[in-house]
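A short write-up of the structure that comes next.
Yeah, one chain of the complex is gone here, protein chain that is, but the others are all in their spots.
The block that comes next holds chain A.
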Amino acid sequence: MVAMSKIATGNGHGENSPYFDGWKAYETNPFHPTERPEGVIQMGLAENQLCFNLIKNWLIKHPEASLCTPQGVNKFKETALFQDYHGMPEFRQAVAKFMGKVRGDRVKFDPDRIVMSGGATGAHEMVAFCLADPGEAFLVPTPYYPGFDRDLKWRTGVELVPVNCESYNNFKITRNALEAAYVKAQEANLRVKGLLITNPSNPLGTILDRDTLKSMVRFINDKNIHLIGDEIYAATVFMEPEFVSISEIIEEEDVECNRDLIHIVYSLSKDMGFPGFRVGIVYSNNDSVVSCARKMSSFGLVSSQTQHLIASMLSDGEFVDNFITENKELLFKRHKYFTWSLSQVGIGCLKGNPGLFIWMDLRKLLKEKTFAAEMELWRVIINEVKLNVSPGSSFHCEEPGWFRVCFANMDDHTMKVALLRIRTFVLKNNEAMVPLKLCRPSSLKLSLSRSLSRRMESPGIMSPHSPLPQSPLVRART
């Protein structure tokens, strides 16, 4: 038997995590409204599927964006030959513009600092290769995206040291927690090279406030370590307070900052709903990092065919403005309906303004305050309720009982089926339930009329609109 490498034979691929077990259950029995109505509903996949109509309409109006149409084929040859790892200038310009718009044009991005990668997955690994040697470490606040264990560690040999965050203060990242993690790393003889934050957060769905961001920038400056901001969910923030990027924070007057330490990972997989196109971006203020990352990007360039499409689409300013607005609108409606329905059966989630998922609080449903109990509950949810949700432990959450539930990756009908199943399950376990603190950012009075309640239970409702007419939240936004 001829041997493979240690990297190949180890578990660094991370697929043994329960995060993926639920996917397996889904794959063997996926929900379908007519063919498999009892199948597992996928709520473990953070995708944005609400905006496709808008995009399709744009594509139909712009056949030249595709190389395959009569209007676009004249660009075929030059595009097919273009393999320069700098990337197409029009692609970089369009992406830089988009990133600026998503941040309300409060900050400008330099197209020459944009480096391509194979999705955000490729971007994270590339940044790790650039900044750290094998055996060195990054600090990462918990709970965090399970894929980081693979992306940052597997082939790079870099370690991750968790920064513990807890529910008592809504999982805020405190200076104390950062310092504690740093000390812990030193005690384990690990040299810390950087801090990786995800903002907006996965799995919490919350955004970091200005003070926390400033505190983090000060922390990394004091320690002379890098700050990597994964901002792939930036455009999915649909209400106040607005998303604040680290690129904005470093421009503030009271912030001292060595810009060479600041790097952003971005992607179009979540904000635009294009995970298949593998558009990952590394944006760095550090010339050496840009230069090195660009060379490394040879291992994961964006297809020039896709660069051409994205360049066309994102340089259409009108489309981009519409998209950003409509995307927020649709996510807001979906989120509202979803969280309100959950609250009706006493299920709460973390306070905040998430994009594609909620951080659901099922602590009261645990038999005991342990991760074993969390796993038990999770198995019940998968096998009996037939929903694939992601258990908090797979995100390295310190407290058992939290689950990430995605809601933007399905149509309205499927969402209603999922909610009905949750409702049924909770009512069955009624004695365990106590009304919980609800997660709406403002105090919405909930007096559900009987007719409305009956409408909710009926699977026949297909309306995409909130069942609450004249919501003060909607009015406040406009």
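The rule is short, and it goes like this: contacts are C-beta pairs under 8 Å (C-beta built on N, C-alpha and C of every residue); 3 or more make two chains touch, one makes a residue touch a chain; residues count from 1.
Keep this in mind: contacts and distances are computed from a predicted model.
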Given the choices "Cell cycle control protein", "Metaxin", "Integrator complex subunit 9" or "Aminotransferase class I/classII large domain-containing protein", state the protein name listed in UniProt for the chain not shown.
"Aminotransferase class I/classII large domain-containing protein"
Of A:301, A:358, A:406 or A:419, which sits in contact with the chain we cannot see?
A:301
In the whole complex, of A:69, A:170, A:186 or A:424, the residue touching the missing chain would be A:69
Among A:215, A:258 or A:315, contact with the omitted chain is made only by A:258
Check the options A:278, A:336, A:386 or A:404 and report the residue that touches the missing chain.
A:278
Considering the entire assembly, which residues of chain A contact the chain that has been omitted?
1-8, 13, 15, 47, 49, 52, 55-56, 59-60, 63, 66-70, 73, 76-77, 79-83, 118-119, 121-122, 125, 129-134, 136, 150-151, 154-155, 193, 221, 224-226, 250-253, 255-261, 269, 273-278, 288-289, 292, 295-296, 298-306, 309
